[in-house]
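Next up is a structure, given as structure tokens.
Yeah, one chain of the complex is gone here, protein chain that is, but the others are all in their spots.
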Amino acid sequence: MTLRQTPFHQRTAALSEGHAWRRWAGYVVASAYELSHDREYHAIRSSAALFDVSPLYKYMITGRDAARLLDRIVTRDVGKAKVGQVLYTPWCDPEGKVIDDGTISVLADGRYRMTAADPNLRWLHLNAAGLDVKVEEVSEQTAALSLQGPNARAILQNATQQDLASLKYFHLTDAKIRGTPVTISRTGYTGDLGYEIWLDAAQALPVWDALIETGTPHGITPAGMLALDVARIEAGLLLIEVDYFSSKHALIEAQKSSPFELGLGWTVALGKDAFNGKPALVEEKARGPAWQFTGIAVDWDSLERLYAAVGLPPRLPTQAWRTSVPISSGGRQVGYATSGGWSPLLKQYIALAHLEGTFGTPGTAVEMEITVEHHRKRAAARVTKLPFFNPDRKRA
Amino acid sequence: MSAARWGGDAIVIGADVNGLVAAHYLARAGRRVLVLEAGQKADTRPDSGWVPPQLVRELGLTGVRIEQPDPWISAPLDGGERLDLSRDVAKSALAIRRLSNADAAKWPEFCTRMRRLASVLEALYVQPAPDVETREIGELLRMASLGLRVRRLGKQTVIDLLRILPMSIAELLDDWFENDTLKGILGAAGVWHLRQGPRAGGTAFNFLHHHVGSAAGVFRPPRSNISQILTALPGVELRRGVTATVAATSGRATGVRVGGEELSTPLVVSSLDPWTTFEPLQAQLDAEFVRAVRNIKSRSIVVRGTATPARPADYTALCVAPSLDHLERAHDDAKYGRTSARPYVEAVAADGRLDLHVQYAAATDANLVEKVAAVLGLPAGQVRLEAPGGHLYHGELTLDQILFMRPVPGWSRYRTPIAGLYLCGPGTHPGGGIAGAAGRNAARVILKETS
Partner (left out) sequence: MASPRTYDAIIIGGGHNGLVTAAYLARAGKKVVVLEKRPRVGGAAVTEEVFPGFKFTMFSYVVSLLRPEIIRDLDLPRHGLHVLPLESTVTPMENGDYLAAWGDHDETRRELYRHSPRDAEAYDEYGRLMHFMAQAVKPILAMVPPDPTSFDPRDLFALLRLGKHFRGLGAERLHALFKLMTMSSADFLDEWFETDVLKATKSASGIIGTFLGPRSPGTAYVLLHHYMGELDGVFRAWGFAKGGTGAVSESIASAARGFGAEIRCDAPVARVLVKGGRATGVALENGDEISAKVVVSGLDPRRTFLGLVEEKDLPGEFVADIKRFKFRGSSGKVNLALDALPSFTCMPGIGRQHRGAFSISPSLEYVERAYDDAKYGEFSRRPYMDIVFPSMIDPGMAPPGKHVMSIFVQYAPYNLNGGWTDAKREAFGDAVVNTVEGFAPGFKSHILHRQVITPLDIERITGLSEGNIFQGELALHQLFFMRPAAGWAKFRTPVRAYYQCGAGTHPGGGIMGASGRLAALAILGDGA
């Protein structure tokens, strides 16, 4: 048996030069199309990159109590959201620990699309007990593309009649691309100007072709997960199973995180009626979270010195890494970084990290472990506010 | 919706024995209590099961009659004869001797050993279930003292307890006896109100559960008029014909809903079964809690009824379960969702009528009435069976649904995730077949927690 192929596979497979693939939720997706992901990364920040994000889990939630169900599950106030709005939100178990994060699109009154990184059908069903609501998984039927970068609007505007200039950040609109009905949301996982396009899987290829055609003059570049990983670290965006563990997968308590500990305190609407984890989150808010999720910027001079000591110039990770790296202060470990890498745009070695209590305050001097020629060293680093990169065009 | 205020302190939903016991305990502590009962008429049937003496004493009840027929059971034998088992252990042994010398010889010791185990259960039943997760010193001491108490009954009792509780009644009886009629009589008590056969693990516990409150050598629960006494006892207001559900907002009970009206009160005590109690509150409960409540096994397989024979029966109580295999085969049908081709039938004579217990039945139909009548040797016209309702015990007494697992794990102490709402029915520890113990335990917890 082979892995499942996305609705765009015919196109993406033809583009793959290095045959670098990876698994995502049981699907096969490109790590990079070209032999190196450099150009794909730069397209995100300088022109436009096209990602196949079809493997995301997608659920359609409809019915009189649809908002009630979602409000019971997620931390943000879904009842308050207007039609056409998209909410990014985590959701918690009854102890206030994060199960997953994703987006909720308000498609119409009583009609929502939820995306998730993990399967959540069972959790939705369990919580729907006693409510007048229908939960359907539409992961397979729905194809999804993400077009990210400064030229994204121009490309998409050429492909559709719908006026995109008025489409605000984290809002969506119905549109047609080459006659195919799609939903366009101004969302993404790069922290840049960008859109995600949701459509019937059966119409996937013509829409891909239309975007490539209209996008080519604007430098559209199909891009893989390696490029995306660098961009999402620059944008300070979390990745499940890398930066945090779903409380459903965690083997011990210490592996679980609350939204406050993940820098998602802004998503927790404690003012709304009872939702999963609310009592625990109320308490935690009063107490203050035990951990902070922040950026770490490694001091270049320190890095250079460590390498110079063994007679080498600094060696930089060519890809974003996803391992746990100790962060210390005054010789004591005060946290750990979970993803990191070299930002080609910022010319900085950056990482996302969990730090104990007050060590998470921006500007705090810490040290990050680096292996220099087989020896563990500590490079000076500074706690940095997230995101590392936040261009005005993202919201403009 | 108008919120009519109830001026009192607490509302109890359900005027069954546990609801009434809880209500009276609260009333005696000075609370003003209203009891709401859906049924129009009081249930005049005798209560089955042990009445903890503490309850009679503490509520100052008078006129309580606790009865056990003597012989407590008879079973038909081939050739028109009968095996009569009496309260007198020696007399029973003599009767058994006609069937098996070996069994007769073992009978007295069996009775003593079982009685000793039942006394352990009695001690467990008049207090909330031990909290196995506790780290509180008081609760740990209570558990330790229970443990010591059991140990003082002797090493053999400890071994029996550990060995027998998880066993099947068939294995237990096969260890002791050889006669099928005797094993059928005893085995029947092991499957009472369970959708399981006598070969299922845990049925030995169910057997002991139904031995609680009886003298050594009597393996059917006593019957009493405790509900009638409690109904007549002044001190609480009782309204019949009122179907009430719990009302709550933001995880706190606000009162009860009756029709479109809400009677507000800070304390609601429900003797209804857990699912009926929680169903209207699902949206306010943790999904996992709702799942646990939904998962309570309460598969009703007993049909009760009455027979009105033209001539009074010439027995006090009759058990038609001629062997363990008979019970097992009756259960096989139930396993696949059918009514037993040859059900187990028991009849207790009372005031000229026979109170019937029929197991395993998926539905009450004419066919079943005829079968039961045939078993009892009566014309079908003299047998009336009730439609099967919910599970009488609000949850089967299987090993995974007793003590701290009852009604659901983590919520065995009458409290619920809805503040101000307590359970007190047979769905809670110690379960059905014990008259009023759950109500008493619940009231004591409530009084401690809501002083």
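So that you can tell them apart, the chains are marked A and B in the order they are listed, and the count of residues begins at 1 in each.
Everything below uses one rule, namely that a contact is a pair of C-beta atoms (placed from the backbone, for glycine too) under 8 Å apart; a residue touches a chain by one contact, two chains touch by 3 or more.
Just so it is clear, the model here is predicted, and its values are computed rather than measured.
A.B. asks: Among B:51, B:118 or B:167, exactly one should touch the missing chain; which is it?
C.D. replies: B:167
A.B. asks: Which of these touches the unseen chain: B:199, B:257, B:357 or B:413?
C.D. replies: B:199
A.B. asks: With respect to the chain omitted from the figure, which of B:92, B:398 or B:416 is a touching residue?
C.D. replies: Here the residue in touch with the unshown chain is B:398.
A.B. asks: Using the touch definition from the top, which of B:38, B:105 or B:132 touches the missing chain?
C.D. replies: Going through B:38, B:105 or B:132 one by one, B:132 is the residue touching the chain not shown.
A.B. asks: Could you tell me which of B:43, B:88 or B:325 touches the chain that is not displayed?
C.D. replies: Of these options, the touching residue for the absent chain is B:325.
A.B. asks: Extract the touching residues of chain A with respect to the undisplayed chain.
C.D. replies: Per the touch rule, chain A residues meeting the hidden chain are 1, 3-4, 23, 25-26, 119-123, 125, 137, 248-249, 251.
A.B. asks: List every residue of chain B that touches the chain not included in the displayed model.
C.D. replies: Its contact residues with the unshown chain are 132-133, 135, 151, 155-156, 158-159, 162-167, 171, 175, 196, 199-202, 291, 295, 297, 325, 328, 332, 335-336, 398-400, 405, 409-410.
Going forward, only the chains that are shown with their structure count from here on.
A.B. asks: Indicate the whole-number Å distance between the mean C-alpha point of chain A and the mean C-alpha point of chain B.
C.D. replies: 55
A.B. asks: Which residues, counting only chain A, touch chain B once they are in their complex?
C.D. replies: Counting only chain A, the residues touching chain B are 68, 72, 94, 123, 126-127, 129-131, 273-274, 276.
A.B. asks: Considering only the defined contacts, which chain B positions touch chain A in the complex?
C.D. replies: Within the complex, chain B touches chain A at residues 250-251, 279-280, 282-284, 286-288, 290-291, 294.
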